[in-house]
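All protein chains but one are shown at their positions in the complex.
Moving on to chain A:
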Amino acid sequence: MAENLVTAPAGPPSADAKSRGPGNTVQHLLHAHPSLGPLVVLIVAAIIFDLINGRFFSAANLSIMLQEAAVIGLLALGQSIIILTAGIDLSVGAAMILAQMVMAGLAINSGWPVALAILLGLLVGLLTGLIDGVLVTRFHVPPFIGTLGTLGVFTALGLLYANGQTLTPGPNSLLVWTGTVIHIGSFSLTTGVLIMLALYLVVGFILARTAWGKHVYAVGDEPEASRLVGINTTRLLLSVYLLAGLVYAIAAWVQIGRVGDASTDISSTLNLDSITAAVIGGISLFGGRGVVLGTLFGALIVQVFQNGLALAGVQDLYQQLAEGLLVILAVAVDQWIRRVRK
């Protein structure tokens, strides 16, 4: 299964490695397996950080990193599907916060049954996706501008609805179910982590193994050719934004479980972090290239750098520096891979 996700969508690499220099071989390898690069970076970084501080590879620390990565991992997953269509979503964080405030607000302030409140929150996620999708497909607004606009709108709506409150559900509420700790060996994961991993499996499978997935790649790669072969590109893009919106709302639920409350006071870097994770993970900003398994590695890389540099006692600023350098490296590698020729 995981192997399949790595190889998609290009299929097995063409086997003729003859007459290729080592650089060329690496280029072709990365071209056929876009998640290989981030995997190597992840492993090397983890080993280096463990050499610096022996606590890095402890079960407790790895567990914390996974828990920390759950929300950003989910946001990056939604972001990745959109980037695969050569789009971008600047409204991820705002959409998540809005969905989160609606879930918690309806359950706690309005006294709705919690399950229904969560369902409504998921619907809000779908609605934010629908708005972004309609802007892009019907009004032909470039995704960058359209989602920049909805970033403002969703942020404002979230703040207006929350009215500055921090909403704390009871410890047994379904709202914080996503924070339930599950012990597997000496690891302590949360249901939120499992939800994230499950969604990566599902989305990765759909992208690699179904016609819808193929069409996502085709539309991101060459929208005009896709339209001419009879793909309904409008409907496809709309479904992509809807799915992404739903994933953001699930991220909202995981976020409430992780923190234990819902507030609008969440890191404003969520938008860029999700793009960072996707790009480091080898999803091409030009669309049509990359696999979501890479995004998962990307999200973990971001987490490993934050955690590892913190354990190494390095200033916050250097984490930002490292992240920035990684993004530049990832985009440069992407450009290099795209120049692959026979």
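Here is the rule we use: a residue touches a chain if its C-beta (ideal position, glycine included) is under 8 Å from a C-beta of that chain, and two chains touch if they have at least 3 such contacts; residues count from 1.
One rule holds in what follows: contacts and distances are computed from a predicted model.
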Name of the absent chain as recorded in UniProt (options "Anion-transporting ATPase", "Acyl-CoA dehydrogenase family protein", "Chaperone protein DnaK" or "Sugar ABC transporter ATP-binding protein"): "Sugar ABC transporter ATP-binding protein"
Touch criterion as defined above, residue of A:Gly54, A:Gly111 or A:Gly230 at the omitted chain: A:Gly230
Residue of A:Gly179, A:Gly204, A:Gly288 or A:Gly308 touching the missing chain in the full complex: A:Gly288
Sole contact to the chain not displayed, among A:Ala218, A:Leu242, A:Val302 or A:Val333: A:Ala218
Hidden partner chain, residues of chain A it touches: 9-12, 14-16, 31, 209-212, 214-215, 217-218, 221-222, 224-226, 228-231, 288-289, 338, 340-342
